[in-house]
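Structure provided below as structure tokens; questions to follow.
Yeah, one chain of the complex is gone here, protein chain that is, but the others are all in their spots.
Labels for the chains are A, B, C, D and E, by order of writing; each one numbers its residues from 1.
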Amino acid sequence: MSSTEKGRALSEELNPGMEAALEARYGHLLPGMAEGIVDFAYGRQYARPGLPLRDRYVATIASLTALGGQTAPQLKVNIAGARKAGLTQEEIAEVIWQMALYGGFPSAINGLNTALEVFAEEESQE
Amino acid sequence: MSSTEKGRALSEELNPGMEAALEARYGHLLPGMAEGIVDFAYGRQYARPGLPLRDRYVATIASLTALGGQTAPQLKVNIAGARKAGLTQEEIAEVIWQMALYGGFPSAINGLNTALEVFAEEESQE
Amino acid sequence: MSSTEKGRALSEELNPGMEAALEARYGHLLPGMAEGIVDFAYGRQYARPGLPLRDRYVATIASLTALGGQTAPQLKVNIAGARKAGLTQEEIAEVIWQMALYGGFPSAINGLNTALEVFAEEESQE
Amino acid sequence: MSSTEKGRALSEELNPGMEAALEARYGHLLPGMAEGIVDFAYGRQYARPGLPLRDRYVATIASLTALGGQTAPQLKVNIAGARKAGLTQEEIAEVIWQMALYGGFPSAINGLNTALEVFAEEESQE
Amino acid sequence: MSSTEKGRALSEELNPGMEAALEARYGHLLPGMAEGIVDFAYGRQYARPGLPLRDRYVATIASLTALGGQTAPQLKVNIAGARKAGLTQEEIAEVIWQMALYGGFPSAINGLNTALEVFAEEESQE
Partner (left out) sequence: MSSTEKGRALSEELNPGMEAALEARYGHLLPGMAEGIVDFAYGRQYARPGLPLRDRYVATIASLTALGGQTAPQLKVNIAGARKAGLTQEEIAEVIWQMALYGGFPSAINGLNTALEVFAEEESQE
């Protein structure tokens, strides 16, 4: 299976419809960009065997929090993905709050607020 | 047990002598700073029960890598700590390399170089 | 007086009700987090005798501006706090504008816009 | 011609009315700030002969994208400026997307979204 | 030609031996990482037809400068690449100095110092 095929399988599992949405939104300006994300971010990164998906989400949530509120849309998507990969709300909150030490208290508070939004959406869907 | 006592126990386990070293280096300018780090970073963050220590190191290594090479000294300390907490060299490399997506390729490459330094020191100590 | 008590006294003076608000919002996910902020950020940092509160606000406003718009909510809170600690609107604007040199012109302009919001709220409350 | 005069000519060409708008908005707090921007950013930077304006916009869009979404207002202004300086929509998208490598994928995606907003406004004005 | 083949051709032209060096240095920990960089960074980014290579280097140098000194090793490599792609020393200095506006004066000065190192190496090789 090529890295593109592996990436497509994983991206459809984690974020169904993402490749088509990227293609529809950006493809007229950047042909091939959607496939590039599928191949690299999913096929060559998230699908790598060396680390469980759950740990990858810990790493992603930590870094997006520390990098600051500018990545809030991506943090939301990845918190939702982390929930599917088995992380509890408490564990996600712990990862984010730990970032007070590295990205500063404002980035941790802003990250928690983003998490609360995702958790509230979960509950409204139940 | 107070948060300071909990923090002291954990910091001595993970980084023996750290509190005394901080006090010796910074205490004349910033009285109480070493205890503050022990209480907050160790007692009120790393010692929290909600997330295993191993996951905390995944989060820390991810964020320090994404924040960039300026945190190389702290990244070194935490990679060494992560090894004690049970992460393999491969797992640590995976966490760092995943950061190419979030902190950019240069931050991931610089993080890997820091990890290689720590791994080389490990081998020279065997 | 313990660092938690010192922090509580200062946080209630500067941001009345903050600890209770943090506990209500985040406490179910992160027990003890609100007390940790009170103890560390207020009791072990802002309450330290080595620097007047006014200077601490200069430092905080400068850094939040330079770190960029992602910390706008925290910048608003601290500009309001700085006004209570005696900084004039002009002095606050000077601190922010100086950041053009260090955080770049966009961060300084964005910081000034945040300050104008706070100043407009002040006037509407008179 | 002084650097202020050169800057004023260029800023009026690229962003008509900008100096007056800055003076009206910030001048009561920061006298001379608008002229300082005109003199330095336009007269002593953008007006320098060593690099064509088109290349300067490539550099600006690249850096604002990589620095993250916090600079979105400035990115919008400069994408509009880049269009006037002759860059196509495709070229601008290429510059932004390349930043996935340096500022991370989230910053590139956020930058593309800002560009799409500018391009949509262009079309609504035709 | 696949994106990996296109990337390999371009990376060998711009940085001969890079893929083999990455494989030798990181391949034991991260199998496939070197190919991933060749495929994505070169084949799917730098080799895209939508923007000339010269402009891509302007964008890269701008962003690495603005992101700060932590990316100095990558800035060096890309300044050398930009010279091969036809940018003059003066043009490179202009791109870097313009970043004073966006990444702050320290990042611009640090970037210029990195450029001076590359230019000195050029002269010593003549």
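Methods note: a contact is a pair of C-beta atoms (placed from the backbone, for glycine too) under 8 Å apart; a residue touches a chain by one contact, two chains touch by 3 or more.
Here the structure is a predicted model, which is why all the values come from computation and not from measurement.
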### Message
If I'm reading the header right, one chain is hidden. Which shown chains does it touch across the whole complex?
### Response
A, B, C, D, E
#### Entry: Touching residue (missing chain; options A:51, A:101 or A:118)
A:101
### Task
Please pick, from C:66, C:79 or C:118, the residue that touches the omitted chain in the full complex.
C:66
### Summary
Omitted-chain footprint on chain C covers residues 41, 45-46, 48, 50-51, 55-56, 58-67, 71, 74, 90-91, 93-95, 97-103
### chain E, residues in touch with the chain not shown (by the definition above)
68-70, 89-90, 93-94, 97, 104-107, 109-110, 112, 116
### Query
Considering the entire assembly, which residues of chain D contact the chain that has been omitted?
3, 30, 32, 36, 39-40, 44-45, 48, 50
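Basically, only the chains that are shown with their structure count from here on.
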### Query
Suppose you hop from chain A to any chain it touches, then on again the same way; how many hops at least until you reach chain E?
1
### Query
Among all chains, which one's averaged Cα position is nearest the averaged Cα position of every protein chain shown?
A
### Task
Going by residue numbers, if over half of the contact pairs line up, that's a repeat, so tell me which of A-C, D-E or A-E repeats A-D.
A-C
### Query
Distance-wise, how many Å sit between the C-alpha centres of chain B and chain E, to the nearest whole number?
30
### Message
Two-or-more-chain contact residues of chain C, please, as numbers and ranges.
### Response
30, 68-70, 104-106
### Query
With chains as vertices joined when they touch, what's the shape: line, ring, star, complete or other?
complete
